[in-house]
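Mind looking over this structure? Questions follow.
Shown here: the complex without one of its protein chains, the others still in place.
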Amino acid sequence: MKVLETGRITRIQEIRPGIFSLWASAPEICSLAVPGQFVHVRIKDQFLPLLRRPLSIGRVEENQLELVWRVVGEGTRLLGQLGAGDDIDLLGPLGHGFTIPDDAEQFLLIGGGLGMPPMVYLYNHLTMRGRKATLFLGVRGRDDIPLSDDDPILSQARIVAENGEGFRKGLVTEPVNELLDELATKSTLTNTALYSCGPWGLIGALQRTIPQQSLLLTEVSLEQQMGCGIGVCQGCAVEAEGGPTPYRLVCSDGPVFDLFSVEVPGAK
Amino acid sequence: MKVLETGRITRIQEIRPGIFSLWASAPEICSLAVPGQFVHVRIKDQFLPLLRRPLSIGRVEENQLELVWRVVGEGTRLLGQLGAGDDIDLLGPLGHGFTIPDDAEQFLLIGGGLGMPPMVYLYNHLTMRGRKATLFLGVRGRDDIPLSDDDPILSQARIVAENGEGFRKGLVTEPVNELLDELATKSTLTNTALYSCGPWGLIGALQRTIPQQSLLLTEVSLEQQMGCGIGVCQGCAVEAEGGPTPYRLVCSDGPVFDLFSVEVPGAK
Amino acid sequence: MQSKLHVNLGSLSFESPIVAASGCYGYGIEYKDVADPRHLGGFVTKSISLTRWKGNPPPRLTEVGHGLINSIGLANMGVEEFVNEVAPQFPALQTRKIVSVACKVMEEYEEVVARLEDAEGIDGYELNISCPNVKEGGMAFSQNPAVTEELVRRVRKRTNRWIMAKLTPNVADVAPGAKAAEAGGADALSLINTVVGMAVDWKSRRPRIATVTGGYSGPPIKPIALAKVWQAYNAVSVPIVGMGGITTWSDVVEFMIVGASAVQVGTALYAVPGLPEKLNKELLNYLDQEGIKYLSELVGSLKTDRAASVGVPS
Partner (left out) sequence: MQSKLHVNLGSLSFESPIVAASGCYGYGIEYKDVADPRHLGGFVTKSISLTRWKGNPPPRLTEVGHGLINSIGLANMGVEEFVNEVAPQFPALQTRKIVSVACKVMEEYEEVVARLEDAEGIDGYELNISCPNVKEGGMAFSQNPAVTEELVRRVRKRTNRWIMAKLTPNVADVAPGAKAAEAGGADALSLINTVVGMAVDWKSRRPRIATVTGGYSGPPIKPIALAKVWQAYNAVSVPIVGMGGITTWSDVVEFMIVGASAVQVGTALYAVPGLPEKLNKELLNYLDQEGIKYLSELVGSLKTDRAASVGVPS
C-alpha cells in the first residue's frame, strides 16, 4: 500500500553544514512504513524541479517521520529552504524494506554518510524489539555525520572517519570485518544479518571484504535516478540478479537488494 | 552612448496593488538619460527569466532613477521581490527620447496606465525648464494609477478614470481633445507638441481623434517584445513608416515614433 | 448528458481529453491506489513487444533543466504475460484502455496485435513507431513514410479495433509520415514521441545515460510539439492526440487550438499522479469562464490572420 499524503513540516534544522533533518507529520505513511522504505518528495507545487526526489525514511515516531539529506543540487537546496508549518507532498512508503529474519541473533548495520538515516530507523526498530544490533557509521569527517550533536544515536553508533577527527580513523569496513571475525570465532556468524546503505564505493568494498557464504543475510539499499518511484517508468534499473532480466528496479524491486546480487557500476 | 551599470536599489515600494516603484542609484545612466529612453533590466544573475526586461526610465534625480512597473509575469514579479540594498543589472539608457522642439509653446503629455512613468519624467524635465506642460493620465480606476498617494505629481495630473471613482469619468482622449479644441480656437495648436505612452488601444484612439496636420509634433512611445534592446536582434520590429523597410525597431529606432507613422497591430 | 469534456476520436469516444501517455502510466494498473483512473479519458500502456524486453543498461534517466532524458529501451513484460496477467484487470477499469505496441519488424506488430485480440477490455492500439531508444525499428519506422503506411495497413487488416499511430518529431517534416499513417488506415495520430537529446557529465566526461543519446521529454519540448501537431493537423483529417511537455490546463488548450482533439500527459505524471483530475476541473472552469460549450470547439481554432501582440487585448 502506498499513498499520496501532504506532510506538514513540524521541525527542520541544518544539523551540519549542508545537511538537513526534517520532521513531518504524515500519519498514513507512518502507519504503513517499515525500515528501508523511502518517500518520493515533491518539494513545491511547480514543475521545476520536474521530478520528485527520493529520500529514505529516517526515524518514524508516532505520526511523524524524519528525512535527512545533504544538499547536492537544486531539489535538495529548495527542500532546505522550507520551514516548520510548510507542507510537502509525499508519495510513499515506497519499495521493499529490509528483511528481518526471525532466527537472526546479531544485526550489523552499516551506514555510509547520508546512507545512515534508514540504518537509524532499522536500528531503533530492532533495539525497541530487544534485538541485538550494532550500528556503524562511516564518514569522511565530523561534518559528514548526518546526526546532530545532541542526537542520542550518536553515542550508540561506532563512527569511523577517514580523517580521524577524534573518531576511529579509517574505513568503516575495517571495524565491521573485525566484528565479523569475532563473531566467526564465536561461530555466531551464521546467525548474523548485515545491512548497509551508502555510496556505491561502500557497497563495492563490502562485496570485496564480507565473507559472502557465512552470513545469514546481507542486504544493501541502493540509489538510482528515479522517475515515478513506483515501478512504472522502468527508469531506476540497476544491474542485479534475481529477476527475469539482468536488471532490477530500485524503486519497486528494491531499494533493498542482496549485497551479492548487485553489480557495482564501473566495477568490471 | 549606452553602458552596462549595476544599479543599487535605494528604495522599493508597492505603490498600488501589483504596481511597484523602485529607485536605484546609477550615476552613469542618469547622466546620459533623456525622457523617453529606457533601461533593459537583468533582475537576477541567472538565465530564468532568459531575457532582460525593458522598463522606461521614470524620474531621474541626480544619481538616481526611478522605475515603475506592473507585475504581469515572472520577470516583473521577481523584480518586485528585491529590496533596498539589492543590485540590479542595467543596460541603458536605450533608444531615442522624445523630441523637444525649441519653438513649441504648449506640451500635452498623455500617459495611459503604466505608460505614465516616462511622461512624468518628461513633465518634470519640461516644467523645470519653465515650459508649459499639461499632464494627462488615463486609467481604469484608482488602483491603476502608477503614482503613490503622496506623490506631488498626483495633484498636477489630470486624471481620467474609466470607472470614475472620484476622478473625471471617461477616456483620457476626451479632455485631451477638449484642450486641443481650446488651443485651436486660440490658434496655438501649431505650437503644440503632443506626447503619449500607453497601450496600443490608447495609441489607436489618439490616431483616430487627434487632428494630425494641425499639431507641431505628435510622438508616442511604443512597446514590443525585446531581445537585445540595442538593435542587434531585429526582434522588436513594429510596422512603422520612416525607415528603409516597412518595419522599424522599437529599441533603437524608437521607442519614440511619430504617432501617425505607426500601424496599430490588428487595426486594419 | 455528455460531459463538456467528452471528445470523439473517430469511432472511439473519451470522457476527457486527458490521456496518460505510454511509458508514463505503466500497464495501467500501478497508479490506481494513488489516483483514480476514472479521471483519465484513457491511458496508453507501456509499449508491449512480442517477447519480454530487458531494456537498456542503466542509467536510463537523467533530469536536465526543466526536462528529462530517458533511454528505457522499451523494457516490458512482453505480450504473453501482458495478456495473461494485466489485460484481465482491464474490464474493471472505467476508462479507455489503449495498448501500445512496439516491435523490431513489421511482422511482429501483426503478431502482437493478433495476440492482443484475444484479450477483452482493450479499446484500441497505439502503434509506437517512434521510439528513439532502440537499435532496430523504433523511430526508424516513423522516419520512413512508406514503411509507416505499410505497417499501419498490415495491422489494420488484423483488427477491427481503433488504431492510433504515434509519430516521431525527429524528422524534417511530420506531414509525409502523418499522411502515410492516415492512408494506411489509422483512426488517429498521436505525437510527439520524445526528441533525441543528450546530456554529459563534464566531470567524468561520460554520457549521463548509458545509450549516450536518449529521448527528451517534459516542458522544454512543448514548443516543438506544438509545431509538429500544427503541421500534422494541416496535413491530415483524422483526429490528432497531441503531447509533449503538458503540465497545465492552458497547455492542453494550446494543443487543442493547434489541432489536437485530445492530449496525452507523460512525464508530468511522475511528479503529479493526480494531474488529470486537476486538469479536468480546470478545463471545465475555463470552458465556463470563456462560455465555450464543448472543448471540441477549440480543435484547430488557431487564428492565423495575425499574431498575438504585446499590449494588444486578446
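As written, the chains take the letters A, B and C, and residue 1 is the first residue of each chain.
Going forward, a residue touches a chain if its C-beta (ideal position, glycine included) is under 8 Å from a C-beta of that chain, and two chains touch if they have at least 3 such contacts.
Only a predicted model underlies this, so the values are computations on that prediction, with no experimental measurement involved.
Enquirer: Given that one chain is not shown, which residue among C:48, C:253 or C:269 touches it?
Expert: C:253
Enquirer: Over the whole complex, note the residues of chain C touching the chain we left out.
Expert: 57-59, 64-67, 69, 143, 170-172, 195-210, 212-213, 216, 219-224, 226-227, 230-231, 250, 253-254, 257-258, 298, 301-304, 306-310, 314
Enquirer: Which parts of chain B face the unshown chain closely enough to count as touching?
Expert: 1-4, 42, 47-52, 91, 224-239, 244-247, 265
Enquirer: Which positions on chain A touch the chain that was left off?
Expert: On the chain A side, contact with the omitted chain comes from 199-201, 223-225, 265-266.
Here is the rule we use: only the chains that are shown with their structure count from here on.
Enquirer: Could you put a whole-Å number on the gap between the CA centroids of chain A and chain C?
Expert: Each chain's C-alpha centroid was found; their separation is 36 Å.
Enquirer: Report the inter-chain centroid distance for chain B and chain C in whole angstrom, where each centroid is the mean of the CA atoms.
Expert: 47
Enquirer: If you average the Cα atoms of chain A and of chain B to get two centres, how far apart are those centres in Å?
Expert: Using C-alpha averages as centres, the distance is 59 Å.
Enquirer: Where in chain A do residues touch two or more other chains at once?
Expert: Chain A, residues with two or more chain partners: not present.
Enquirer: Could you check chain C for residues that touch two or more other chains and list them?
Expert: none
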